[in-house]
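Before I ask anything, let me first share the structure, which is written out below as structure tokens.
Up next is subunit A:
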Amino acid sequence: MLSRKLRCLALVAGITAGFSISVSAQSTNIRIGGLATLDGPFVALGQEAFRAMEMAFEEANYTAGGRKIDWIKESSDGRPDVALTKARKLIEQDKVDILIGPMSGGEGLAIKEYAKTAPTKTFVNGFSAAQETTLVSPAANFFRFGADGAQWQAGLGNYVYDTKGYRNVAVVAGDYSFGYTQVLGFMSEFCAKGGKVIEKIWVPNGTKDFSSAIARIPNKADAVYIMMGGADSINFLTQYDQSGAKQPLILGSNVSDQTVLSAKGPFQRRLVGLPSAHMVADGIEDAVYKDYVAKYKKRFPDGLSSPSAPFYGYYVATKAVLAGLNQVAGDLSGDQAKFRAALSKLRLDMPAGQVSLDENRQAIANIYVTEVARAPDGSLYNKVVKVIPNVNQTLGQPREAFVARGVPSRDNPSCP
Partner candidate 1 sequence: MTISPWVGRALLASALLVYPHLATDFWIVSVGAYAMVLGIIALSLTFLTAYGGMISMAQMATAGAAGYALAIFSAHSASAGMALLPWPWAVAAAIAVGTLTGILIGIVAVRSQGIYMLMSTLAIAMIMFYLAQQNTTILHGFDGFSGVAVPRVGGVSLREPLPFYFLCLTSAALLYALVIYLVRVPFGLVIQGIRDDPLRMASLGYRVWLHQVMAFAVAGFIAAVGGVLSLWYHGGISPGSIGITATVNVLIVAVIGGLGHPRGAFIGALVFVLLQNFAVDLVGSNRYNTLIGFVFLVIVMASPDGLTGLWRRLRGMRKGSLDGGVVTQKL
Partner candidate 2 sequence: MLLQIKGLEVQYGKSCILHGVELELADRPLAVVGRNGMGKSTLCNAIMGMVPITAGSVRFDACELVGQHSYQIARRGVALVPQGRRIFPSLTVEEHLRLVERPGAQKWTRERVYEVFPRLFERRRNSGAALSGGEQQMLAIARALLCNPRLLIMDEPTEGLAPLMVEQIVATLKGMVAEGDIALLLIEQNLGVALEVADAVAVMVNGRIERTLKASELAADRGLQQRFLGVSAGADAAVS
């Protein structure tokens, strides 16, 4: 009895000691943690995220501000709980100085709250795009160099109203906060112009057979705005195509992503010409951007046909961290105060345009209105039809008024 327990304890103590030693062997390197999803529904996005960090670090030769960089990867599965557990491990056990991540909205909210309990570290958002993360009670050490889900839709409402001439639109979107956020982004312009959203069909997360949701789309809708997660949108597009429905589609940001455009399937023929908007577009006609795409293709021959939005999100985040470190010459002393100040003032010239931060450390960036087009090699890409420069989180409205309209929900906003 005794010997057994002693041995148990010895074992635990041994493991503890072993890992403690491996960590206490600290060097002068800067430790950067990467948190993305390699498991669960967002796995394809997670693979892109780590590719992005890898490419950014390689470009900097794993050095910033004169110090070497140690990169520690952790993976969650899209659940806030798990993201938090992994973030804790990165911060408390792996002793990273800076954490880049996470991937999805709920995770982002959890990490932002956790950031408040670790004020001496710096958190840079990866790709999570929930509006509240930086709009409501932001954390002083949490930075987001990417636009949020509502920003992503800037320009789309005006474009489909003016150019496509749609007046009545039906919405089919994922029944969760990211869906509400994107719809808000789309509707705030579209409704202001006088357009009507005559029906909103919220489909539960995890729905794979959308046929009956499609059946509910009213005939008098000029177009259908759709927004759901990657794999789900492929199902939707297929079923929409097969149902014989004729109305044109307007794509939420996830639906026009490369992870969807690159997926193999017969629905593809339906996509050409469909409008969408995002913080990046693979059809940007710009030498810097083309160079970025070329580097991606060269570095990741088994990757997508061009870098995806999550890749861009993590790439910009990593680039921002590196730039900040360079500005302070790698000096993270004083609980990283200097580094954070440098981050706040950064003006980054990124492949998709300049990025700067507002007072909540939320990105102000270009948004690209696009249409899906077919490249000469047969692959699909988002052709830029309009650039909306310097979109801020409140979509150009005064902050108080914007916040007062409340968090996006099933019924907010509304213009039937």
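Here is the rule we go by: contacts are C-beta pairs under 8 Å (C-beta built on N, C-alpha and C of every residue); 3 or more make two chains touch, one makes a residue touch a chain; residues count from 1.
Quick note on selection: all candidates are chains of the complex that A comes from, given by their letters.
Model, not experiment: these values are computed from the prediction.
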item: For subunit A, as assembled in this complex, the candidate in touch from 1 or 2; value: 1
item: Residues of subunit A defined as touching candidate 1 within the complex; value: 1-6, 9, 12, 15-16, 19-20, 38-40, 73-75, 77-82, 84-85, 88-89, 92-93, 105-106, 109-110, 112-114, 116-117, 130, 136-137, 175-178, 204-206, 409-410
